[in-house]
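Removed from the display is one protein chain of the complex; every other protein chain stays in position.
This part shows chain A:
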Amino acid sequence: MKRSATLWTGCVLAGLIALVALVSLFWLPYDASDTSGTRLAGPGGSHLLGTDKLGRDLLTQLMTGSRIALAAGLGSVAIAALVGITLGLVAAFAQGWFDDTVSAFLDILIAFPTLLLAMLIVSARSATLTSAIIAIGLAQSAIVARLTRILVKRVLAQDYITASRTSGTSWPRIVGAHVLPNIWPTLAVNLALQFGLAVLAEASLSYLGLGAPPPNASWGRMLQEAQATFTTAPAGALAPGILLVLLVIGVNLVADGLRDTLDPARRRRTTA
């Protein structure tokens, strides 16, 4: 059962981060704005992972950072799913000039780098976590919408849709009963991948100072702040970097595992 092993490893990795985020809601080793520690202390002693250049506890920052990373992933994917799937469905059913217009619009949006688009939106609003989530979510909506449109069009061309129509089933019913379930496996895998990308995008925005403002410790901002002191106090950069990598790998493994368990073609091969 190699395929479920992938899914499990991914779930454990992502679940671990989620657990840390959950614990951080109820307990933190220090207050997030507590600067009483020795500056740039190494790991060990009263500060398990050491402190940053302002004397704040690293573990505390990492823990609150996990909340931000997960919120960025979940929020962005939720927006991308809602806006993208709706838009994709509309585009798939649209005909003639409307279909062309929507497709062209999506292509242009996708040609824009996600980060650039996000920076535009963040600078138009203000640099908060919500802005970052909205920005990343909207940028990803275009990708999800285009994928949805193609998937829906492919399903609509199938005989079972025509068969369903010949028996007098209405469009909304066909979409609910046949179209959405059939595009879901591919879509779910893509959304899982988008989750990982959203986490990275948020970290990048924060690194550039466009994410959650202090004292909220985003992993991206921790990386940026630790950059100057990397040679003397590497823990400050290594810790958020490692967690970021673990979360993204975990989510990607989940996506891989989902593909193997949800994809009807693969499932057919393994059961038949």
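The working rule: a residue touches a chain if its C-beta (ideal position, glycine included) is under 8 Å from a C-beta of that chain, and two chains touch if they have at least 3 such contacts; residues count from 1.
The rule is short, and it goes like this: contacts and distances are computed from a predicted model.
Asker: From the list "Cation:proton antiporter", "Predicted Zn-dependent peptidase", "NADH dehydrogenase" or "ABC transporter ATP-binding protein", give the UniProt name belonging to the chain omitted from this structure.
Answerer: In UniProt, the chain excluded from the picture bears the name "ABC transporter ATP-binding protein".
Asker: Among the options A:T6, A:Q61, A:T148 or A:N182, which residue touches the chain absent from this view?
Answerer: Considering all chains, including the one not shown, the answer is A:N182.
Asker: Touching the left-out chain: which of A:S33, A:S123 or A:T162?
Answerer: Answer from the full complex: A:T162 touches the omitted chain.
Asker: Tell me where the left-out chain touches chain A, residue by residue.
Answerer: Here the touching residues of chain A are 95, 158-160, 162-171, 177-178, 181-182, 264, 268, 271-272.
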